[in-house]
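Note that this complex is displayed minus one protein chain, with the remaining chains in position.
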Amino acid sequence: MSRIRVGIVNVTGYIGMDLARLLHGHPGVELVSVTGRSAVGQKLGEAIPHLAGIDLTIASEPDRVDFVFTALPHGESAGPVATALEQGLKVVDIGADFRLKDAGEFERWYKVAHPAPGYLNEAVYGLVELNRSGIREARLVANPGCYPTGAILALAPALEDGLIEPDIVIDSKSGASGAGRTVTLTTHYAELNENVAAYALAGHRHLPEMVQELGRLAPSAGLSVTFVPHLIPMTRGILTTCYAKIKADRLPGGEDGKAYLAKLYADFYSGEPFVKVLTAPPQTKQAWGSNLCLVHPAVDAGTGRLVVISAIDNLVKGGAGQAVQNMNLMLGFPETAGLESLPVYP
Amino acid sequence: MSRIRVGIVNVTGYIGMDLARLLHGHPGVELVSVTGRSAVGQKLGEAIPHLAGIDLTIASEPDRVDFVFTALPHGESAGPVATALEQGLKVVDIGADFRLKDAGEFERWYKVAHPAPGYLNEAVYGLVELNRSGIREARLVANPGCYPTGAILALAPALEDGLIEPDIVIDSKSGASGAGRTVTLTTHYAELNENVAAYALAGHRHLPEMVQELGRLAPSAGLSVTFVPHLIPMTRGILTTCYAKIKADRLPGGEDGKAYLAKLYADFYSGEPFVKVLTAPPQTKQAWGSNLCLVHPAVDAGTGRLVVISAIDNLVKGGAGQAVQNMNLMLGFPETAGLESLPVYP
Amino acid sequence: MSRIRVGIVNVTGYIGMDLARLLHGHPGVELVSVTGRSAVGQKLGEAIPHLAGIDLTIASEPDRVDFVFTALPHGESAGPVATALEQGLKVVDIGADFRLKDAGEFERWYKVAHPAPGYLNEAVYGLVELNRSGIREARLVANPGCYPTGAILALAPALEDGLIEPDIVIDSKSGASGAGRTVTLTTHYAELNENVAAYALAGHRHLPEMVQELGRLAPSAGLSVTFVPHLIPMTRGILTTCYAKIKADRLPGGEDGKAYLAKLYADFYSGEPFVKVLTAPPQTKQAWGSNLCLVHPAVDAGTGRLVVISAIDNLVKGGAGQAVQNMNLMLGFPETAGLESLPVYP
Partner (left out) sequence: MSRIRVGIVNVTGYIGMDLARLLHGHPGVELVSVTGRSAVGQKLGEAIPHLAGIDLTIASEPDRVDFVFTALPHGESAGPVATALEQGLKVVDIGADFRLKDAGEFERWYKVAHPAPGYLNEAVYGLVELNRSGIREARLVANPGCYPTGAILALAPALEDGLIEPDIVIDSKSGASGAGRTVTLTTHYAELNENVAAYALAGHRHLPEMVQELGRLAPSAGLSVTFVPHLIPMTRGILTTCYAKIKADRLPGGEDGKAYLAKLYADFYSGEPFVKVLTAPPQTKQAWGSNLCLVHPAVDAGTGRLVVISAIDNLVKGGAGQAVQNMNLMLGFPETAGLESLPVYP
């Protein structure tokens, strides 16, 4: 059987290059075209040495593909996405342009008018575990942001169950690759090594995405979400710790409460190939390089507060891997195709 | 003027050795005696090479000292502390034995009976900024834990002001030196590098210490505190992010509210040599190697929640430096003596 | 076609667990048995969480396997290897017991009598690129040490060509996983982070292995090799920098000399799937997680000295990956089976 021909728009960012790595090992597709904003005309292995095993030249436009991934900064996907859709291709957009359903909300957070509001309606938010059927039918999938992926998967079971009050605190710790490949003083090695800080206290762009999707799980809840991301000295991985008060009388005390909570989460993610509910706090390294999301729900004994922790590799489940997972559904492949590799540890 | 003769009981742990470093540069004292649980009889520089500049031999008991620091695991300070007090010495205990005022609470968290409950009453909790006058008069000071130091300094102004609801979430990110020098798989380099995880979800021993001291600032508040520590891949530093709802109608909206908050914190720590209120989120590295605590209060715009972040070097302000600060008060030295060094950056 | 049933003796070390990861993705074999020196009776995913995707229980002995890998400390492989060979199985021994052909040399470096000298003669040194045909016929292959793998591949073309004087300096920089999973103060996070040191100046056990195999390439050379390993703050990877004087009149000056050297190396490794000759100095991260060995030969302009640098992932090409490569030859699989994954970067 011939393989589906796929392309990557902007392979030179971290998610773009990790997507190339994953697609290279996918049994059902062939990566035939990669583009870059720089490095056009170079062999892929010259521009990105660890990809020397893929024999392609970086082009300015995707060429002769059946399916395309766009991995561009916000505001820049609209052109390539529209072109691809008009050519009858299916698209996973890894950027931010089609995640928020409301163009005004997009403009408020991204400070530019939405470049293609006409596609917002049909774009499907690509968090597979919550939206599998919609993704199967979609032409255009908006791949979730890295922070929302971990946060939403951590909170979804509790929210849908009505277990918690709507006041939620989300405290995330991210490796530096999430900040991208553009050099900055913040991500200069000598500055970030042996250092940790919070950022975006005035509001991170992933917050409205969390609120939108969490709100769909609990439409009447009136969510009030505080999200504070932190940059820590590592390359890959996001650990997200979520805090919310459990509603009065919703959870029995002691072991019965723990059992209820464990069952709630286990049932919610039963059969999911990539979300694993653990009985101990997860480490990001246990998901390193893989498409796994590890989730651990707990009750803080002293206060009765729910604490849920999730761990992902921000470039895989929080980026390239989730994009492949979406593509698999859109093209009718097994959901795990190309994503079976175990985490690399240590 | 002759210098005061000081000793360190258990110099071979990380706080013990950093204390030796600081005391070596102190203008008013002379480090004359160091003991170790191992390495007795070795030159200090053989056991701990970076201290080769201090010409001492590790002994089993402190000898001919006027003042002593005990840096022992919990449950082991009682003997040396009692001996020293009986000899008429003043003591800073860096361990956990004299922090909690209630022997039952100690036993509940440390799983052993308190070894010397008779001294609990007179022991003074050594967080200088909140307890300066008591420390000046004390014979025995209990040096605070590293996590409580950062958390209490972050929350004290808001709590004392009655600004916040008593439901508090404290999310801390700590470097590995806080776990001590005893080798474990968790702190094995290949396991901790490029990794982050929460721990002690069932309750960390620093929690009752936080509750005790925060409760003194807001006696009628009925505090409900959730504390989750995280281990991140760095050596020194604790970043603590605190979350609490601001009471209804207590803070004006927008810039007025920000100004109120900034003034509240600036006034509270006005004149403090080691606590600095910043207008931007602090980085732990900005305090690295120094006795500083950097604090940044903010209001989360979307929810009106208070977010306060503090950064310390866990071995200095969270350990050895704070111990020297306490000693300075107890002996009548300028509070900053021996602690003037600026942070080492990068 | 049914898969070959393989087992791992001692899966709980770093090479053992990385071998499990690789075998899990191998198309021609089925990992059916894993043993451990500890953790017997536990599910593999309980003992080693990132391997939870492999449904096996840790046993004390390999069971019903056609092929076995032994990954034990030196001196401990003899028993399991002999047992397996007597059962008619083929074996790759990842430990050190069968690498040195001379039992006396083994005893001199490892300070124990060789436990099974009767197998030394038939054991084949498993550096595929230099020994492919012997490995194809072998029952017992001794997987090379991590340092020798990088050093020998760096020097082989120059030595075989007679280009260099026999005085060779090998300076290696290794990540901490090479030191294994046993906790030590040297590999305690707070000690190794932000630190680098040389070790084993009195002689590292991998030196005789280098001398033995390099000597086979240049039997009459009278090699004099200095090898100094260094431990650097990272988890995976070995960079090896080799220095040797080029024989008088063997290399033309300037560009002609560079061209000769480049062609020498390119020809030597022509067609090799895992050794790549680069035109720029390699980074260990460009091989991270993969079975690649990246090699860059250069001439130091000022002195005419040969400088060759190699980069490997010590746990893959320097351990588990090379073991799979050996197995592939021994079982008639394509040499790259199960090893096609690209490096994971960043």
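Letters A, B and C mark the chains in the order given here, with residues in each chain numbered from 1 onward.
The rule is simple: a contact is a pair of C-beta atoms (placed from the backbone, for glycine too) under 8 Å apart; a residue touches a chain by one contact, two chains touch by 3 or more.
Keep in mind the model is a prediction, meaning the values are calculated, not measured.
Participant: Of the residues listed, C:40, C:116, C:183 or C:232, which one is in contact with the missing chain?
Facilitator: Of the candidates C:40, C:116, C:183 or C:232, C:232 is in touch with the missing chain.
Participant: Among B:51, B:130 or B:198, which one touches the chain that has been omitted from the display?
Facilitator: Going through B:51, B:130 or B:198 one by one, B:51 is the residue touching the chain not shown.
Participant: For chain C, which residues reach the chain that was dropped from this view?
Facilitator: Counting only chain C, the missing chain is touched by 167, 169, 171, 173, 175, 190-191, 193-199, 201-203, 207, 224-226, 228, 230, 232-237, 239, 241, 243, 245, 281-285, 288, 298, 300-303, 305, 307, 309, 311, 346.
Participant: Given the full complex, what residues of chain B touch the hidden partner chain?
Facilitator: Residues touching the hidden chain, for chain B, are 14, 17-18, 21, 24-25, 48-54, 177, 193-194, 235-236, 276, 278, 283, 285-290, 340-346.
Participant: If you put the missing chain back, which residues of chain A would it touch?
Facilitator: Spelled out for chain A, the touching residues are 14, 175-177, 179, 181, 183-185, 187-190, 192-194, 233-235.
Everything that follows uses one rule, which is that only the chains that are shown with their structure count from here on.
Participant: At what distance in angstrom does the C-alpha mean of chain C lie from that of chain B?
Facilitator: Going by mean C-alpha positions, chain B sits 46 Å from chain C.
Participant: Taking each chain's centre as the mean position of its Cα atoms, how many Å separate chain A from chain C?
Facilitator: Averaging C-alpha atoms per chain gives centres 36 Å apart.
Participant: If a residue has to touch 2 or more other chains to count, which residues of chain A qualify?
Facilitator: 193-194, 235-236, 283, 285, 288, 346
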